[in-house]
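Mind looking over this structure? Questions follow.
Apart from one protein chain that is not included, each protein chain of the complex appears where it belongs.
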Amino acid sequence: MAKSSLVPLTLCFIVLFQCCSAQLAQVISWHQEEGQKQTRSRQFGQCQLNRLNAVEPSRRIQSEAGVTEIWDENDEQFQCAGVIAIRHRIQQRGLVLPAYNNAPKLIYVAQGRGIHGAVIPGCPETFQSSQSQSQEQRPSSRDQHQKVRQIREGDILAVPAGVSDWIYNNGQSQLVLVAIVDTSNPANQLDENFRKFFLAGNPQQEIQGQSQSVRGESPRERKQNSGNIFSGFDDRTLAEAFNINPELARRMKNERDDRGIIVRVKGELDIVLPRQSREEEEHERREKDNGIEETFCTATLKQNIDEPSRADVFNPRAGRMTTIDSFNLPILRFLGLSAQKVVLYRNALMTPYWNINAHGIHYFNRGSGRVQVVDHRGQTVFDGENFVVVKRASEQGLECVSFKTNDQAQISQLAGRVSTIRAMPEEVLSNAFQISREDARRIKYNREEVSLFSPRTPSGPRD
Amino acid sequence: MAKSSLVPLTLCFIVLFQCCSAQLAQVISWHQEEGQKQTRSRQFGQCQLNRLNAVEPSRRIQSEAGVTEIWDENDEQFQCAGVIAIRHRIQQRGLVLPAYNNAPKLIYVAQGRGIHGAVIPGCPETFQSSQSQSQEQRPSSRDQHQKVRQIREGDILAVPAGVSDWIYNNGQSQLVLVAIVDTSNPANQLDENFRKFFLAGNPQQEIQGQSQSVRGESPRERKQNSGNIFSGFDDRTLAEAFNINPELARRMKNERDDRGIIVRVKGELDIVLPRQSREEEEHERREKDNGIEETFCTATLKQNIDEPSRADVFNPRAGRMTTIDSFNLPILRFLGLSAQKVVLYRNALMTPYWNINAHGIHYFNRGSGRVQVVDHRGQTVFDGENFVVVKRASEQGLECVSFKTNDQAQISQLAGRVSTIRAMPEEVLSNAFQISREDARRIKYNREEVSLFSPRTPSGPRD
Partner (left out) sequence: MAKSSLVPLTLCFIVLFQCCSAQLAQVISWHQEEGQKQTRSRQFGQCQLNRLNAVEPSRRIQSEAGVTEIWDENDEQFQCAGVIAIRHRIQQRGLVLPAYNNAPKLIYVAQGRGIHGAVIPGCPETFQSSQSQSQEQRPSSRDQHQKVRQIREGDILAVPAGVSDWIYNNGQSQLVLVAIVDTSNPANQLDENFRKFFLAGNPQQEIQGQSQSVRGESPRERKQNSGNIFSGFDDRTLAEAFNINPELARRMKNERDDRGIIVRVKGELDIVLPRQSREEEEHERREKDNGIEETFCTATLKQNIDEPSRADVFNPRAGRMTTIDSFNLPILRFLGLSAQKVVLYRNALMTPYWNINAHGIHYFNRGSGRVQVVDHRGQTVFDGENFVVVKRASEQGLECVSFKTNDQAQISQLAGRVSTIRAMPEEVLSNAFQISREDARRIKYNREEVSLFSPRTPSGPRD
């Protein structure tokens, strides 16, 4: 008889994975067919799944002003989904060094406040810094740069492939970011490896996965190879390209820098953001929601997923569900990614469902609960495309952010008012399940709620 | 000297493959390079072809009310094309259990009549069943469900990935369906395996291919693992999700069900379809042909390919050709599939052609004939993209349905009025073939017909 596999997302589970307030539980796993070779591709791999794991990070990198954890392609489960995950914990006045990836990235601001700068190639520098002393004659003395954004807890940030970005913690507490990089995205034409290119500093060695090591290289050689993207050029070429002296060119390579990925800013990063009332912000946001984007340069790159008012589904006895996809954040069309946040109140239940056209990678932010995933044979557990999932909160409730590998991810619900079962004729259900017409009616109509179900009968369902 | 390989599609050939009126002749084959590893991907495999086979099904599953045959990825030829094929022979009052696939499906109704129900997630229940006794107070007593469709011989049905469907034979004879599931479609993000998820019954074990078996599992264990998608959930979760009692939840798992894939309906499936005159149907169809689709929920999912009036090419001395693609069935845009039916009269010939942008999987429905496929070296035979094909009917004529892995599949014809040869200057042909200008003119202009050629000179072509 088929046995279900359960993942108890309780506090002890969190402790098990050595993080106090959250864990990345990617509910996928796989093993290989005998005599078959693994491929690195999500699309063509042999992702056969017979267990369900919440996953520990592959690597942990301590920097001057924060900690970075990476779940990468060295973990078979993430490799199978074709994504990698990164969590930055940035201290006050910490700056994540500017860098770009070979694949699109979706960031969830799990905690804190900060400033996000993303450089879109070819777009104008529309922001001016405060230190300009009205010396309009010399442009070099009044600093201009591309738009920067104030970010806060609950924001989803979209960063296309090849776009470099940096993040600075200007808040009063730690800034925690959870990001997914979709290495199997078509935008990544090179291969499935995660490659991060730093524009400054010297943190290359740690961030790249082991799979990137060159055969026959000794650890010492690898150490020597680390550096930012300028470190490979000779000083003279670099000096000529920037029209600077070779000494400054040499210093751009940051060869003796050991601050890591997250560096501490001397003093305070003096960047002035336009002040805006909350009403203006709301107004602007709604305009963007209409999908009015003038050019790629003015495209919105962030959207808040935590605000209760943005919920797509709300049930006062069960919870709320919010989706950020290319309908309300159009840039996601270019990334092929979206996000969904589910807040389940105590003992509430999310409808069983399957993903139609995406993988899901789930980050459990707060609370605890249970997740059940069933495959086509009713045994192994996985949250890949098409597999059936159900989530249930504990007494503490549950908060979960799901990243999806499609900008318009769709699910098919199994129970409730908008469900597959309800869409089928009673007679088909009665004959298919070999049950009476009355029982078929119960299966179709007993749950009138949509997506999120209240815990009507916690100890024993009604007869 | 180059030798051509021939596939005689005569009656004896049909007998060879143990089916009396039809056979699936997928005219592809392959072998592997020495020292090279096969990949499961159509796009990146090493599909080298040196023989031509009509293919026997990999598996045959006997159910309570019908038989299912599967040509799946265990067959190297189908694996190479990245599709699997299924044929259901459904007895009267047989119901194919509701299920969904991890990839898009295109069905050809080869024989009979039936009812097709496809559940599009999030769409309303717009059909009411007859047993409603105007008790508008209790919604549960008047059954509502999503649109169902009467289907008949010659219909092409489109079922997107992740959409569950069921089929019922309400006709007076056997209902025969031939379907292609495009497992290498981008919609299938998981892997190249065919996965069918049943919503009811207990037929999992048989339908899944051997490649799905978990290493080290004994046959007995596999038997135990079978079940529908509900069988993996514990009764309590299921009961709570549907707000039913645990006993009914347990019965939804159909653990002791041995009816297989196609079950016999008790009495008659009491589904009332709107009656429609043939004229209305024609009218509606033409409107749909204009491509006017309001939403995904109202999208047309079927189109008849057999009606002579729909033919794109008609030659009273040679036959007719009908294409169903995203121009006349827009939902196919989302599936990336199309179908073409060729009816060749006795001894007629289809123009030699090559596929520009699709694979072809051919189902020979009636009659017999010969198919010749030539590769780039003039020896091996295959009907993949770009390979040159010619079809010729025998004395009995020939009917063939071709499934194509592109919603706007294009061919390049070699002979006739719309051909590559005719598009080139005589002088180029004369110099390229080293023939006289008169001969070049003969090659260009002697066939004035388009696509389907009459058997002008069956015993010996004119001089």
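Every chain is named by a letter (A and B) in the order it is written, and numbering of its residues begins at 1.
As a working rule, a residue touches a chain if its C-beta (ideal position, glycine included) is under 8 Å from a C-beta of that chain, and two chains touch if they have at least 3 such contacts.
What you see is a predicted model, and the numbers here were worked out from it, not measured in a lab.
K.L.:
Identify the residue among A:W71, A:Y108, A:W166 or A:F403 that touches the chain left out of the display.
P.N.:
With A:W71, A:Y108, A:W166 or A:F403 as choices, the missing chain is touched by A:W166.
K.L.:
In the complete complex, the non-displayed chain touches which residues of chain B?
P.N.:
Within chain B, the residues that touch the unshown chain are 1-6, 31-34, 37, 39, 41-48, 50, 349, 351-352, 354-359, 372, 374-381, 384-386, 388, 390, 392, 405-406, 410-415, 418, 420-429, 431-435, 439, 441-447, 453, 455-458, 460-463.
K.L.:
Could you pull out which residues of chain A are in touch with the chain that's been left out?
P.N.:
Within chain A, the residues that touch the unshown chain are 37, 39-41, 44, 95, 97-98, 100, 102, 117, 119-123, 125, 127, 129, 139-141, 143, 145-146, 148, 161-164, 166, 168, 186-193, 195-201, 204-205, 208, 211-212, 214-215, 224-234, 236-246, 248-249, 251-255, 257, 263, 265-266, 269-271.
Just so we're on the same page, only the chains that are shown with their structure count from here on.
K.L.:
Specify the angle of rotation obtained when superposing chain A on chain B by their C-alpha atoms, rounded to a multiple of 5 degrees.
P.N.:
C-alpha superposition angle, chain A on chain B: 120 degrees.
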